[in-house]
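Only a single protein chain was left out; the remaining protein chains are all shown in position.
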Amino acid sequence: MNLNFPYNVELRFPGDLEYIPAIRKFVSELLQVSGFSQKFAYRSEIIVDEICNNAVSYGCTGENPEIELICSLFSDRIEFTIKDQGGDKINVEKLHAALKTADLNKVEEINRGLGLEIVRMLSESLDVAIDKNNLTSVHVVRKREDI
Amino acid sequence: MMNVEIKEVPATQNAVILRFSGELNSESIGEICSSFEKLESEEKKFAIADMTGVSLISSAALGEFMGARKRFVEKGGDLVFAKMKMDIRTKLNLMGATKIFRVFSDIRSALNAYKWQVERNPEVLHLKFPSYLEVVPPLRQLISRIAKLKGYSNKDSFRIETIVDEVCNNAVEHGKQGVDQKIDLKMSIDPQKIELDVVNMSDPEKMDSLKALLKPRNGAQGETSDSKRGRGLALIKMLTDELTVDCSEKGTSVHIKKVREE
Partner (left out) sequence: MESQIDLVYEDIRGKVNAKLIRFIGDLDATNVETVLEKVCSLFNEGIRDLVADFKKLRYVNSTGLGILLHFSKSAKEKGGSFKIANINENVYEIIEIIGATSLLEIYDELDEAIAALE
């Protein structure tokens, strides 16, 4: 393997749910070729799925919405940054609210909270902000367990 | 009692949303019919039936939808459902209608389907990755999966995958190597074709071998120690409809167009 850490892979794709399975599988495969375990890759796949679903479902406004996903691979961790156009204060506040523990009794409503709860449990950190271009930015860090 | 509201979709010429509410039964057939007739007279091609407020749909009413859909399809458009309650969707499934109608969970997905099918808008995927061969297999699989999800056949998707593989391998092998050296790949896909643009920084030490690759091959005499990559380029040329390579000390950019075959 000739890969040297850290390195980044950046993706921009249409804000449509149908793209997400291909994107999450790409991330899983990328991690495996980079030497991460299959288990780590699977959990990262879940993280990517959930944050992308969230970005598409709640952050995609406007005519031709786009999602930006940056995967930063380090020797001991992976960091995901996802950006969407839902960069208004209300949306970010809702996102923060959804980060509080999801109520499983209401889970059949398939709300935002459950997905983010899974991401929170699978990661070391999950941060939300509005960046300088008015894009909602979600940053997730997941540490490697097998080293 | 039924109500229908017709809503134009801004920035589209041919799509319209019909917001239905109430019970769609034999009593409402007249109004359903005249709504569709109005759209047809305005030469709308694509109708999205927003079913959020619908509490019942009878087989007679569904028959009207089927007739309307047939006329939209004949014009190259469609009539689709969106935001349908689960019990209505289950009933449609029992009537076999979900084999005929597309059902979307939200209006945006339905509009995306319209943009794809009628306006033939391309969808764009953009990737930036470091110059590592290891990244290429997941990348080509990603492109192949996207081609399949957009309706390209297994065969066409495989050809695209081969093209991406060869182009990206070339970019890695003949470009500047290392984590700071990014390769830029842009894929634009529409119902008729896929276009790829791959840009990377050139390695001055490899310029001669790259230029040699781009020269036409002369059978056995064309075989060199770089034959493996040369064959790759030859393969790309055979699989694509357009191939342009622009090579300089600053960078190499490859543009490919592949028309859908199946």
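When the chains are written out, they are named A and B in that same order, and each has its own residue count from 1.
Throughout what follows, contacts are C-beta pairs under 8 Å (C-beta built on N, C-alpha and C of every residue); 3 or more make two chains touch, one makes a residue touch a chain.
Model, not experiment: these values are computed from the prediction.
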| item | value |
| --- | --- |
| Residue among A:I46, A:I70 or A:V128 touching the omitted chain | A:I46 |
| Options B:K150, B:R231 or B:K257, residue touching the unrepresented chain | B:K150 |
| Positions on chain A contacted by the hidden chain, ascending | 17-18, 20-21, 39, 42-43, 45-46, 49-50, 53, 57, 102, 104, 107-110, 114-115, 117-118, 121-122 |
| Contacts of chain B with the absent chain, listed as residue ranges | 86-87, 89-90, 93-94, 98, 103, 105, 148-151 |
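Quick note on the criterion: only the chains that are shown with their structure count from here on.
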| item | value |
| --- | --- |
| Distance between chain centroids, defined by C-alpha means - chain A, chain B (Å) | 23 |
| Contact set on chain A toward chain B in their complex | 1-4, 6-14, 16-19, 21-23, 25-26, 29-30, 33-34, 60, 63 |
| Residues of chain B touching chain A in the complex | 11, 108-109, 112, 123-130, 132-135, 137-139, 141-142, 145-146, 149, 178-179 |
